[in-house]
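On to chain A.
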Amino acid sequence: MKGNPIQRVIIAGGGTAGWMTAAALAKLMGNAGVSVTLIESEAIGTVGVGEATIPPIAKFNAQLGIDEHEFVRETQATFKLGIEFNDWGGLGESYFHPFGRYGFDLEGLDFHQYWLRLRELGDARELGEYSLNTLAAYAGKFLKPEPDHGQVIGQMGYAFHFDASLYAAFLRRFAESKGATRIEGKIERVERNPESGLIAALALDEGRRIEGDLFIDCTGFRGLLIGQAMGSDYRDWSHWLPCNRAVAVACGKNGDPLPFTRSTAREAGWQWRIPLQHRTGNGHVYCDAHLSAERAEEILLANLDGEAISSPNHLRFQTGHREQFWAGNCVAIGLSSGFLEPLESTSIHLIQMGIAKLVALFPGSIEAPFERAEYNRLMTDDFTHVRDFLILHYKATKRDDAPFWDYVREMSIPESLKQKMDLLRSRGRFFKYDAELFDLTSWLAVAEGQGWGPEGYSPVANGLSASNLSQSLANMRAVYAKTIDAMPTHQAYIDRFCKAARPARRADAA
Partner candidate 1 sequence: MSSERILVRGSALPVALVGAILARRWSGKGKELVLAPEREGANASTVIARPDHKNVHAELGLAIESLAQGAEAVPVLAVATTCGTGQVSLPFSPYGMARGGTDFHHFWRRAIASGEQPDLAEFSLALRLDRAGGRLPLSTLAQLPLEFGLRMDRLRYIEVLSKRATSLGAFIADDAGTDADLIVDCRVGSNRSGWIEDRLLIADENDIPGLEWQICVNAARRFLGLAAKLSDSETERREYSRLARAESARIRDFRALLRDPEPRETEHASLSRKIDLFEACGRIPSEDFEVFGQPEWLAALLARGIWPKRYDRLADSIPDKQLRSWLSSMQRQIGEITDRSLRA
Partner candidate 2 sequence: MAAGDAAEKINDIVVVGGGTAGWMTAAGLSSMLGPAGLKVTLIESDSIGVVGVGEATLPHIKLFNDTIGVDEAEFMSATSATFKLGIEFVNWGRKGDSYIHPFGEFGLANEGVAFHQYWRKFADLQEVGQLEDYSLPVIACREGRFQPPSDDPRSVLSTYRYAYQFDALQYAPFMRSHAEKRGVARLEGKVVDVALEGESGRVTSLTLEDGRTVDGDLFIDCTGFFGLLIEQQLQAGYDDWSEWLPADRAVAVPCESAGPLRPYTRATAHGAGWSWRIPLQHRTGNGHVYSSQFLSDEEACSTLLDELEGNPLSEPRQLRFVTGKRRRLWDRNVVAIGLSGGFLEPLESTSIYLIQEGISKLLELFPDTHDCAVERAEYNRWMDLQFERIRDFLILHYHATERDDSPFWNHMRTMTPPDSLRERMELFRAHGHVSAYEHGLFLVPSWIAVLIGQRVFPRGYDSRVDGIADDQVLKHLAGLKAHMQSAAGSMQDHAAYLSAMTSLSDAA
């Protein structure tokens, strides 16, 4: 028996998650006879800070037909080639997690195996010397790769830093142009069908009532629909990722924006630095069991490289996710579905994954148990994969200068992570699980950067003579150096192609 087709999608909550969802559904489902309505209240502030992303966002933009340069211009965005991690493996240490691969494979074997062999032969060069992204990042260069620009530039992976509130506004314009309807109002009550338990409508202030077939919960940490109404439980991961608070502040910019995010480990957490065109976003993620809010704010303000231009904004969270991302006819997307600290800039990506999977599994009728089950399985996998990668950063450390670090260094870790770390450690091998987000490059970057790098190498790497190998790698370095030389600086690229119109706030632009 066919149930009722889904014709009305109601999105509860604006902000990044809400408007990303609205934009995608309006664009991709609009022609299929699905109406998209978003309810948000100006009274409820969005958690809008400097937001960093990872390369798959290009796919989201492309699917929606968003012009990247326009998007960069409109959101005061800068380009991001990777993340610099300071003081993670040990105090005073630094490494770079690049968004593009290392070197070129030789004879069908991963590049890093040859690098490992050469290192064993006494060559002390770092892996980063074979990464176009790393080299470009530290040279302050950027160039967007195009298909006809060859395989070297083709290695360049990039994402963006942008102003989250401008991004929401940008997507709102986009979504509305594609037919999404916005309703201003505060949700007072969630009306459920007493028989089916499904959400029937949302009651707003002033007695308004919005009916729908499918409800997307983008209400943030509160989880107004998914948690409070549908009662989806929260799976807590704070024993592995104990940070549960953050304090964020924007500061004036100091020189041209760097094309990367910086993450500096602190005594009970870490601090981010996200450069935008007009200012720099900063934040301190910490664990309240080890650090007071006052002390956290003090550390943050003492470590800004420009003058603070907003008052510090304190946030609380709990790492983990909903047992059910999709319950009944309600799908949670964004913070309502779970939280993983932004150490690897995955927040937007998880929203994007939620949207992509919803579109792929978009149900034919309101009752869709199979689609729902599959969606929940896939999203749980996504969260788990990211979680493991985040834990790696805490676990693979030598730091013993604070109780927080003693805890994370010694804690037991999930079995799935343990296997990966062991495999990587022995001979630098890595196998990606299903649709895992972070690949060999990322794992290698972090593991190697935090002193948990491979101890041996694949015997296949002995296939090339040492002199031959050394020559090949010297050639690669030369190629990278030349390429970097020829690239424009990050600031020059922005100035030329996507400079924001004026260095002012435009969050309220229509």
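Picked so that all candidates are chains of the complex that A comes from, given by their letters.
Going forward, a contact is a pair of C-beta atoms (placed from the backbone, for glycine too) under 8 Å apart; a residue touches a chain by one contact, two chains touch by 3 or more; residues count from 1.
Remember, it's a predicted structure, so these values are computed and weren't measured experimentally.
Number, please: which of 1 or 2 touches chain A in the complex?
2
List the residues on chain A that touch candidate 2 in their complex, please.
For chain A paired with candidate 2, touching residues are 69, 143-146, 148-150, 152-153, 475, 478-483, 485-488, 492-493, 496-497.
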